[in-house]
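Our next item is chain A:
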Amino acid sequence: MINIVFYLLLLFLIITAFFMVFTKDLSNSVITLPLFGAILVIIFVILQAPGVALAGAIMTAGLTTAFFVITINKTEY
Partner candidate 1 sequence: MEAAVWVIILPLLTAFFLGISKLYFKRIFFYLVTGSAIIYLYILIIVITHSYPPKVYSIGDWGLLGINVMVDPFSGLFLLMIAILFLPFIIFSMKYNKFLKHDYFIFAYLMVAGISGMVLTTDLFNLYVFMEVSTLSSCALSLYKKTDRGIEGTFKYLIMSTLGSFFILLATILTYYLTGTLNMAEIPLAFEDIPFKIKSTMMTLFVFGYAIKIGLIPLHAWLPDAYEDSPIPYNVLSSGLVLKSAVYALIRVLYIMFGIDFLDESGMLTIGVFWGVITFLIAHCLAFQQSNLNRLLAYSSIAQIAYIMIGLFVGTEAGLIAGSFHILNHAIMKGTLFLVVGIFSYSLNAVEKKDIKGLGYKFPILSFTFVVASLAIVGLPPFNGFMSKWLIVEAALEAGFVYAAFFILVGTFLSLTYYLKVIVTLYTKNEEELLIEEPSLSLKLPTFFLGSLCIVFGMVPSLPLNLITKIPTFLLDNGDYIRILLGG
Partner candidate 2 sequence: MEIAYVAVIILFCLGIYTIITKKNLIKIVFGVTIVESSLILLLMLVGYKPDGTAPILDKEYEIVVDPIPQALALTTVVIGGSVTAVMLVMVIKIHRRYRTLNIDEIRKLRG
């Protein structure tokens, strides 16, 4: 069961990554980034890495996204 979930998550991870890169609108890709990070966090939990999952949740899905949002806010107006 967990295997199927894991494979689905990997599939979603790749789909979000491709969407993030190939979408035209930067706002779309920046909204996809926390999704990407969140999926990654769940994968880490499945792979038995709670510490890295915490760090990933805060850094990749949280702060890095905030940095990107600020950058896009400052550059596109």
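Criterion applied: all candidates are chains of the complex that A comes from, given by their letters.
The definition used in the following text is that contacts are C-beta pairs under 8 Å (C-beta built on N, C-alpha and C of every residue); 3 or more make two chains touch, one makes a residue touch a chain; residues count from 1.
These figures come from a predicted structure and were not determined experimentally.
One candidate from 1 or 2 touches chain A in this complex, that being 2. Residue ranges of chain A in contact with candidate 2, taken from their complex: 6-7, 10, 13-14, 17-18, 20-21, 26, 29, 33, 36-37, 40, 43-44, 47-52, 55-56, 59-60, 63-64, 67-68, 70-72, 74-75.
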